[in-house]
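Rest of the complex left out; these chains stay put.
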Amino acid sequence: MNKTSIKAVYPGSFDPITRGHVDLIERAARIFDELVVLVAASSQKQALFSTEERLRLIKESLLHIKNVKIESYAGLTTDFMKRDKIQVLVRGLRQVEDFEYERSMAQYNSTLFPAAETIMLYSNPGLAFISSRGVKEVAKHSPTADELAKFVPLPVVNALLEKMKGT
Amino acid sequence: MNKTSIKAVYPGSFDPITRGHVDLIERAARIFDELVVLVAASSQKQALFSTEERLRLIKESLLHIKNVKIESYAGLTTDFMKRDKIQVLVRGLRQVEDFEYERSMAQYNSTLFPAAETIMLYSNPGLAFISSRGVKEVAKHSPTADELAKFVPLPVVNALLEKMKGT
Amino acid sequence: MNKTSIKAVYPGSFDPITRGHVDLIERAARIFDELVVLVAASSQKQALFSTEERLRLIKESLLHIKNVKIESYAGLTTDFMKRDKIQVLVRGLRQVEDFEYERSMAQYNSTLFPAAETIMLYSNPGLAFISSRGVKEVAKHSPTADELAKFVPLPVVNALLEKMKGT
Amino acid sequence: MNKTSIKAVYPGSFDPITRGHVDLIERAARIFDELVVLVAASSQKQALFSTEERLRLIKESLLHIKNVKIESYAGLTTDFMKRDKIQVLVRGLRQVEDFEYERSMAQYNSTLFPAAETIMLYSNPGLAFISSRGVKEVAKHSPTADELAKFVPLPVVNALLEKMKGT
């Protein structure tokens, strides 16, 4: 058997990347030959970190993973997949609430690009409660670096503390 | 990049295989290099079809898919995976109710075999309501072959009609 | 505007009918011109009350509702609907858990009888916890008649106490 | 039996009306004698389309349905129902997430107007993933008219493309 190598894309906002994201990327990268972490370069959403900052924080947090590429894209994920000939889209399931949102996203995507196949991975149970939004909420209330390090990789700890100084 | 080919296992009872199962197997077989459909050879559960019948019905329903192997196993799925060096386990998500059952199964499996990675695919929305149990419930009330054909592949339609004759 | 009168069917096991069922029937009977309460005459399920007993208890519990008919049927509900030219099927939603079971039932039914339309009513919040199964569980532990009357209509209180005497 | 004709109201934001809404309206209009599609004329929510635009798009999308009236209202839906003597309120269930939101809405409504009865219809499984919000999200990323036509009726396709030109 000699299939071409299997590429997958893991799209998200990553505002910022959390320890939950990192765990999921490590696991997806073990399954597929190549994994593209795709940052939604949306200017509309009020993000804490700019697209460039998010890309840099992801890069610094994933130095230990070889078969990962990090990119940003402003259009539909399915357009990116068509362009780069990627057919597998990976997403994490943190909680039941994600189930239906992700299912409808999967259906938008397979409607727009019938060859696209969405694959779900359950979050590690010890990390499933961590979300970018939750981390930003904690960050507002002057946590210590040690406290933040329980939720996000080290490069993000520093970026969050820096960001919060100004507020 | 030159990884070894990626094998996955899709375990289940398949009592009997439905059109939902077939759709999921087709999609998983497009992603992975080889897919093993693994029938749980459990004698405890009161099955309508014997393990042998179930294997035969699956085989007849999957003739159009090349990279599929059909097997049965009586032990823990993780023991089968260890034996056959398979690290990816595929399961379908039909409805929210499945979410937590499958999550706990995934955790039992990764506790018993830490290298195992469970991957979930959403059922096709038009087929998500079909379950083996539902089909057997319908079969009890003398449906026509046409009615059954909406839920199960043709070989199973005949097997169900045959089975129901005796009751 | 002069449509023909609108008939609806409310199918169930009613083993036994509860105060939750009665509330739902009262409300559905206010909406539709005629409501058929349809008892599943299934011999396979281990019921506490026979089909005849269940029919009698329903009848005695619904004396105050005029536009209700009570029947039993052994086949598919959709076959009953085709036979009696009923296009609306009413079901209650007690809890989120019911949502998906009822949705898949609705899809089986509209697959088998495309003209069938399933309509859901939320249970009264003060009665939503009551289920036939729960009532039978309570009944096993020698409750008083007053305690049972909180869950089931009076004719069922007596029938349950009678039934439990023998065990 | 000669009841007065049964009217129902289907309230919503419809910003914009989707193919999911149209399917639900078609089905509800087959059940009831008259169906009022009621647009929430709320100025507070940041809508993409004005109340007038939404009313026009609904009208153009429902030309094929006879017993439908389209109106807008700025107050409580229950006040509209009291004024127009409507007792049945119809809502769609797209996903489990809707279940509890709709249940609490039903309870607000029956608290404010005890004669009001809320009736739920399950979305068509092939359309359940479509929401006005999702459509607007897709519309932001320059989709083609063909792509939009999978989610919304034709009048809305054009209105969305027009609206997006300016951004």
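Going by the order they are written in, the chains are A, B, C and D; count residues from 1 in each one.
What we mean here is this: a residue touches a chain if its C-beta (ideal position, glycine included) is under 8 Å from a C-beta of that chain, and two chains touch if they have at least 3 such contacts.
Since we're looking at a predicted model, the values are computed, not measured.
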Overall number of sequence copies in the complex as this file defines it, 4 displayed: 6
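Definition applied: only the chains that are shown with their structure count from here on.
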Homomeric contact chain B-chain C: same or different residue positions, threshold half: different
Turning angle required so that chain C lies on chain D, C-alpha fit (0 to 180°, nearest 5): 180
Reference chain D; chain at largest CA-centroid distance: B
Centre distance in Å when chain B and chain D are each reduced to the mean of their C-alpha atoms: 39
For chain D, residues contacting two or more additional chains: 96, 125, 128-129
Arrangement of touching chains [line / ring / star / complete / other]: other
Complete list of chain pairs which touch one another: A-B, A-D, B-C, B-D, C-D
Chain D-facing residues of chain B, complex: 96, 125-126, 128-129
Residues on chain C engaged by chain B in the complex (per definition of touch): 44, 74-76, 79, 97, 99-101, 103-104, 107-108, 111-112
Chain B to chain A touching residues, read off their complex: 1-3, 5-6, 27, 30-34, 67, 87-88, 93, 96, 99-100, 102-103, 106-107, 117-122, 125
